[in-house]
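With one protein chain withheld, the remaining protein chains of the complex are depicted in position.
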Amino acid sequence: MSISVAVSGASGYAGGEVLRLLGNHPGVTIGAITAHSSAGSRLGEVQPHLHSLSDHILEETSAENLAGHDVVFLALPHGASADIAAQLPEKTLVIDAGADHRLEDPAAWERFYGPGHAGTWPYGLPELPGRREALRGARRVAVPGCYPTSALLALTPGFTAGLLEPHDVVIVSASGASGAGKSLKPHLLGSEMIGGMSPYGVGGGHRHTPEIEQGLGWAAGNPVTVSFTPTLAPMSRGILTTATARAVPGTSASQLREAWEHAYDDEPFVTLLPEGQWPATKSVVGSNMVLLQLAFDEHAGRVIVSCAIDNLTKGTAGGAVQSMNIALGLDETAGLTGAGVAP
Amino acid sequence: MSISVAVSGASGYAGGEVLRLLGNHPGVTIGAITAHSSAGSRLGEVQPHLHSLSDHILEETSAENLAGHDVVFLALPHGASADIAAQLPEKTLVIDAGADHRLEDPAAWERFYGPGHAGTWPYGLPELPGRREALRGARRVAVPGCYPTSALLALTPGFTAGLLEPHDVVIVSASGASGAGKSLKPHLLGSEMIGGMSPYGVGGGHRHTPEIEQGLGWAAGNPVTVSFTPTLAPMSRGILTTATARAVPGTSASQLREAWEHAYDDEPFVTLLPEGQWPATKSVVGSNMVLLQLAFDEHAGRVIVSCAIDNLTKGTAGGAVQSMNIALGLDETAGLTGAGVAP
Amino acid sequence: MSISVAVSGASGYAGGEVLRLLGNHPGVTIGAITAHSSAGSRLGEVQPHLHSLSDHILEETSAENLAGHDVVFLALPHGASADIAAQLPEKTLVIDAGADHRLEDPAAWERFYGPGHAGTWPYGLPELPGRREALRGARRVAVPGCYPTSALLALTPGFTAGLLEPHDVVIVSASGASGAGKSLKPHLLGSEMIGGMSPYGVGGGHRHTPEIEQGLGWAAGNPVTVSFTPTLAPMSRGILTTATARAVPGTSASQLREAWEHAYDDEPFVTLLPEGQWPATKSVVGSNMVLLQLAFDEHAGRVIVSCAIDNLTKGTAGGAVQSMNIALGLDETAGLTGAGVAP
Partner (left out) sequence: MSISVAVSGASGYAGGEVLRLLGNHPGVTIGAITAHSSAGSRLGEVQPHLHSLSDHILEETSAENLAGHDVVFLALPHGASADIAAQLPEKTLVIDAGADHRLEDPAAWERFYGPGHAGTWPYGLPELPGRREALRGARRVAVPGCYPTSALLALTPGFTAGLLEPHDVVIVSASGASGAGKSLKPHLLGSEMIGGMSPYGVGGGHRHTPEIEQGLGWAAGNPVTVSFTPTLAPMSRGILTTATARAVPGTSASQLREAWEHAYDDEPFVTLLPEGQWPATKSVVGSNMVLLQLAFDEHAGRVIVSCAIDNLTKGTAGGAVQSMNIALGLDETAGLTGAGVAP
């Protein structure tokens, strides 16, 4: 018996990636595909890479059109999910790729997104301690942001093991252009992006900071303070995160390696590379893999973890599909691959 | 019962792509993985994107190591396949991604590759008239070159329909860097390639010209003359071919569209886009799709066909896997996808 | 005594490049800098690379603001130049980087741009026979399009020498993203462009075709028919043109080489590379150089010329400044460089 799935926001990059992955999923049937300004178009016009779905007609995004499916993926602008979700039956599995239901602290949400925190849903990053269990049987899931996915998987083992200082985490991430979405802004033009890098949203102002602090706080058991700087790199997909934290005094390099080495032993999609090999974003393009490497800069007293993911796959749509699989009791890896499209 | 498969040349781009696709193939078991200078290494060192195979140890490429499998993929330098193939049992399906067995005319082969034409094997481009039949049950297959794959699929419908003049075909292709392989040459460095284009092997000297002429000659029923210019584009994967031929006098635009419109009706991996939509290489990255569009420049009397493929997938490894599927009577699309990894 | 110059369209890529070059020009003083929707902004906000001019305030583009300078550069949308030019004094040197005054044949203009051909001005490609003389002392100059610049310089020597057939010229060009301007269109986003190629405006429909045919006709002394296909490459700047024409029967390779070898002997900005070396667009980035290479495909009977230029420099703003220099009797190379910014 196939599971029926509806996908909203299908003209954007996140929605397109959800559809690409579902197209390879053995257990689902794609039903309604919805969009806003592109409603009425053939999907092939806006997502020409999704060949087998190209003749689907995009419907208007509405609770009415999305209802009647076993699963609904919401890939909508921040703030737009809560209304729709409220109109969908409780038994429907609703997976929100937006920010609306990620944060536990209403004040943190409101600082970056304005009034009206919509509540908190189980967090779709099953590799964090305790999170997989919360997803089993869930009917509402908040998919983590792409930057937090990379940052949390990079540093959680060290905090869980009590080897990292909770204050003064410093994270610098480079993201591909698709992380900024399909919005028509001058600095996102190919002419501007090809061959150059630039920072943006610097100085604590990035709205992903509270989500990173929340997740690291879960691992540390205490509040964690993060300085986070995102940069924009001339690539379509991929995030390379450099996450550093001070080691607790007296920590040795081997203690640190050990903490990371076994943290993800049973995880199908997270791996610590052999020593000396560093993660490149190209290794994970189109895949759900998370590649990590670790170094202890004893001179500076800092642990440096590099983490590569595909922002659209593990960072968004892959994490969403993985969460669906867990929530419904399917094989967690269905529709997902660990092999990147490289070079 | 799973089919056992060996892959040689596994440290290169073509071999890596064969492995990536086989990893998604439901009916095969990967056995020996061989290489030359990297023999003895973990596959993960040279192909870090192939996560599930990363602990395989590369064996030396030899007939001995490749024997004992149902299928052997050869992704070797031109000229190296014939020797190995001769030592493999006749019942083994040998699929050669190199040039050794593509050309029917020994003189054409020797002009570009030197003495010692190794013979001609069934041609692994099933979308050409009559070729799929020849692949059924075959135990030796020559995978077409990546440029010829795009050029032949672009122009064959017009020649089959008798609407194109056989002399004076002009083809200009842009290929991504992986088409030049992993060889360490200065002009292939990232510093040199990023942000620029250059031609190479211009002036009839390109060794893919006879293969294009051979394949178009099959469709035309007569010798076809081609001027072919390849260029190198700042992308990792993809070929965009612009193929033009003079229309037979009196041909109308609608006759031309009709010829292409139905030529690939039953093909899972070739599609003529709706009028007005042009093929972008990004739509086919990692997929086995071939996207075509057609225009009739009545002013110049030329038909212009644009064709986008992924040079490593449909242009090499995907064509190889598709041929394997046909030769063994499996589902032709097993292990392959029509959905590109975009953006 | 310094020459005063005004630049319109200064928020766009062409206007920005004119300003960059004028900033290195020893004999000019930059006066009014005008734009349309950005009027009132600091130049530094829209052109952050023009450091020394960053505090200039953009004025509204109007004849009033542009008047009172010795030279006015128009880098405006097609169709917008004629009105402004008509309001500027006859003694003012007006250099139009748009299409309005390039074509001699009103019918050709109207086919692509609509009614109201504005007349023909001296053509700012001094390397074509007879064109430099027409520029001396001129007070109105039409700067050629970027594609025509590359195509005309590629093939003119062969037509001048009577070695090429005038019918059935086939040209395929790859252009960087800046050739499409700063307009906010989805297919020009970095996410879409990085790592891929696509054709556009295929099938004789490209508005640069009549300009190429006009210029080649001057050299051939007869009408020339061209099939022209532009493609979009993942680079910010640069055009690589592959231009092919049938050689007149009996033509030898050495005759052809000779025709090109001396055609540009006295030209500071055009060079035929030594045999075996092919032009890469990166060699000319930011420079006014035109690099050519030539091959005779005797098998196909076609001459193939590769030509690399920077679309914004020699293809637009460099050609404009070079024309200004000639018109005013300055050193033709002032403000221009032959050295590309590579790698």
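As written, the chain order gives the labels A, B and C, with residue 1 at the start of each chain.
Going forward, a contact is a pair of C-beta atoms (placed from the backbone, for glycine too) under 8 Å apart; a residue touches a chain by one contact, two chains touch by 3 or more.
The shown structure was predicted, so the numbers you read here are calculated from the model rather than taken from an experiment.
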Exercise for review: Tell me the shown chains the invisible chain touches, ordered by label.
Suggested key: A, B, C
Revision key, fill the gap. Checked against the full complex, the residue among B:K182, B:R257 or B:H299 that touches the missing chain is B:K182
Revision key, fill the gap. Contact with the hidden chain, among A:L58, A:L93, A:A259 or A:V285, goes to A:V285
Point to revise | Residues belonging to chain C that touch the chain removed from view | key: 13, 16, 20, 23-24, 42, 44-45, 47-52, 177-178, 194-195, 236-237, 271, 273-274, 277, 280, 282-287, 289, 291, 337-343
Exercise for review: Can you list, in ascending order, the chain A residues touching the missing chain?
Suggested key: 168, 170, 172, 174, 187, 189, 191-192, 195-200, 202-205, 209, 225-227, 229, 231, 233-238, 240, 242, 244, 246, 278-282, 285, 293, 295-302, 304, 306, 308, 343
Revision key, fill the gap. The missing chain sits against chain B at residues 13, 176-178, 180, 182, 184-186, 188-195, 234-236
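Basically, only the chains that are shown with their structure count from here on.
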Point to revise | Classification of the chain A:chain B interface as same or different, half of numbers criterion | key: same
Check your understanding: Centre to centre, by mean C-alpha position, how many angstrom separate chain A and chain B?
Key -> 35
Point to revise | Per-residue overlap in chain B, given as positions that touch at least 2 other chains | key: 195, 236-237, 280, 282, 285, 343
